[in-house]
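Removed from the display is one protein chain of the complex; every other protein chain stays in position.
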Amino acid sequence: MLSMARQDKIITLTTDFGWRDGTVGAMKGVILDICPQARLVDLAHDIAPQDVVAAALVLEGAVPYFPRGTVHLAVVDPGVGGSRRALALQTPLSFFVGPDNGIFELVWKAAEAHFGLGNLKAVYLEEKKYFLEKISPTFHGRDIFAPVAAHIANGLSIDRLGPPVMRLHRLGIPETSPLSGGGVQGMVISFDRFGNAITSIRHEELRQVGPADGVSVWLGRRRIGPLHRTFSDVDEGEPVAYVGSTDRLELAIRNGSLREKFKVRRREKVVVSPAGSA
Amino acid sequence: MLSMARQDKIITLTTDFGWRDGTVGAMKGVILDICPQARLVDLAHDIAPQDVVAAALVLEGAVPYFPRGTVHLAVVDPGVGGSRRALALQTPLSFFVGPDNGIFELVWKAAEAHFGLGNLKAVYLEEKKYFLEKISPTFHGRDIFAPVAAHIANGLSIDRLGPPVMRLHRLGIPETSPLSGGGVQGMVISFDRFGNAITSIRHEELRQVGPADGVSVWLGRRRIGPLHRTFSDVDEGEPVAYVGSTDRLELAIRNGSLREKFKVRRREKVVVSPAGSA
Partner (left out) sequence: MLSMARQDKIITLTTDFGWRDGTVGAMKGVILDICPQARLVDLAHDIAPQDVVAAALVLEGAVPYFPRGTVHLAVVDPGVGGSRRALALQTPLSFFVGPDNGIFELVWKAAEAHFGLGNLKAVYLEEKKYFLEKISPTFHGRDIFAPVAAHIANGLSIDRLGPPVMRLHRLGIPETSPLSGGGVQGMVISFDRFGNAITSIRHEELRQVGPADGVSVWLGRRRIGPLHRTFSDVDEGEPVAYVGSTDRLELAIRNGSLREKFKVRRREKVVVSPAGSA
């Protein structure tokens, strides 16, 4: 029983293909044909079209919880068929297969911080014998990434897939900057399904500004309030700032959509300052 | 083979997390890490945000068809991190794990009617050793409910999880009331994906009013018609009342959306009266 469980390789799927076309199904068929014992796990398919940052956040939120050896296939790929390259990555915890467009930037940085760069591996996908025979220039998810993920689940070493990557494409997911006076400035980088704003500011940066009730959180010129624990710390319809489940500062409306109510857009400025200051 | 099949525990997932964030994936990762042989089955993730009634109806519609021993994990949880408690329930057919907010009200009542209260068990989740170590106050789905569901799938007795529940939180999904003259009054309690209205009136109550062609169904002041068998009993674009697949009275427009066409809202009154009356 145990040995079987170990042999059953998990392959997760993250795409912007939606649930209305045949594309997700085609990828699954390819995987199961090459690796019949693969266990397919859908992470997210309704990512907004071409939203590589959102896909990077999906992986950031889900990858750390999967068992060792899981293969994560992620295809949000606006550059398909053009000059962007194709990747397989390996950390002591996981494998990743997808386009070299920054989709793995957050999980890669986290792995680098956690395991050290010397324990990570990255290769370009060049060995065509692990692809399908016919490659559509608009659907590498099916013809390149799915078969490669299945071969990795079958035990193929990623060294066999192509040459080492010299430098991963950088998406440039925004970071934060310290403010004079002890605050920190970041921005809204995405929204979740509830219309909550995900920011570039992380928990450890918040702690440096001050204790939860000793900080003020601002969205543009709008004061959201101090840092709360959870939604129900404010009344329904009220805005709330809190540390979200991926350790990022998030802004929400309790039982509402902050994104819609405040017409927030990505890259809108978010500032956390000591409560006494301006 | 058979013994393996029995050991492979099914865990279903029902949430309002959508398919665009990392939250569904994080829960799946947690489960597979604790119970590697779990078989994950997605029921519904696009439930409208915070719509506990809709989630209760998803479970009502799906749970009776799953094999004995299935674990149903359901997380529509507007009160997360606040004072609402966390539950595990057991019936002779199924296990349930989720918030104590009424999400299990319909399946629990059905189990009570079918198996008798003496054969059901309910506990609060208090034993922290079955949770993840760090509990986010905004994501108990990942940190409490998913690991508990996985431990139950591993065979853990729910008695080990915490003290017995004295009284489940009541959502108060509306019931019906008899009308003088032999009719029954209920209301619209939800809508399905097609814009069909699901009502609080059940098949057995309809039968007491009269035979299918001997009743009149009203939505507010609008007469829908007699009771039909199925959509194609009326012309395209026409309204139709019928007993839906969960034995509830439903109202629809054939090949259209009743919800949109008639601008119906939840709690709108629905009356079934003997055809001769009113």
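To keep things simple, chains are lettered A and B as they appear, and every chain counts its residues starting from 1.
Just so we're on the same page, a contact is a pair of C-beta atoms (placed from the backbone, for glycine too) under 8 Å apart; a residue touches a chain by one contact, two chains touch by 3 or more.
Remember, it's a predicted structure, so these values are computed and weren't measured experimentally.
The omitted chain makes contact with just one of the residues A:Gly22, A:Pro163, A:Gly237 or A:Gly276: A:Gly22.
With the whole complex as reference, residues 4, 7, 16-30, 32-33, 36-37, 40, 42, 49-50, 78-83, 136-139, 142-143 of subunit A touch the missing chain. One chain of the complex is left out; on subunit B, the residues touching it are 1, 4-6, 8, 10, 12, 14, 19, 41-48, 54, 57-67, 70, 192-194, 229-233, 242-246, 250, 255, 257.
Here, only the chains that are shown with their structure count from here on.
With angles rounded to a multiple of 5, the C-alpha fit of subunit A against subunit B returns 120 degrees of rotation.
If each chain is reduced to the centroid of its CA atoms, subunit A and subunit B end up 31 Å from each other.
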